[in-house]
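In this view, the complex is presented without one of its protein chains, the others remaining in place.
Let's turn to subunit A:
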Amino acid sequence: MTKIKTLADLRKMKEEAQSKIKLRENSANPDQVVQVKVGMATCGIASGAKETMKYFVEELEQEAIDAVVTQTGCMGYCYAEPTVEVKLPGKEPLVYGHVNKEKVHEIIDKYIKRGELVDGIIPVSFRTIDD
């Protein structure tokens, strides 16, 4: 593939790949897809949340799972960063702590794909935060 250096190159690449590419329908009805929110406040970033988020994007894509990966703020579990909130369609969100590369793999493989719970869930009456 030719090198992408300008926005025009990017547009061309997009048009070439258009047939394979699905529209961003997931943001229109987020309840239908897997939602992954990575805690990305100071504590999360310092613990490597950037890598965690990157792996989520890459692995979910590889596994062809429809998902929205976004950042969120600090959930108050700074000791367990990087923390990740995973919400499967029609289920209550779960929060996992200490999510490194291996854990990302485990969460996707077991929880997201098969619905089995994985170690490292942060219990308590967790409520999703708005920011």
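As a convention for this text, a residue touches a chain if its C-beta (ideal position, glycine included) is under 8 Å from a C-beta of that chain, and two chains touch if they have at least 3 such contacts; residues count from 1.
The definition used in the following text is that contacts and distances are computed from a predicted model.
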item: The complex's invisible chain, by UniProt name, from "ABC transporter ATP-binding protein", "Cytochrome bc1 complex cytochrome c subunit", "Histidine kinase" or "Response regulator transcription factor"; value: "Histidine kinase"
item: Where the unshown chain meets subunit A, residue by residue; value: 3-7, 9-11, 13-14, 17, 20-24, 26-27, 40-43, 45-46, 50, 53-54, 57, 60-62, 67-71, 73-76, 78, 129, 131
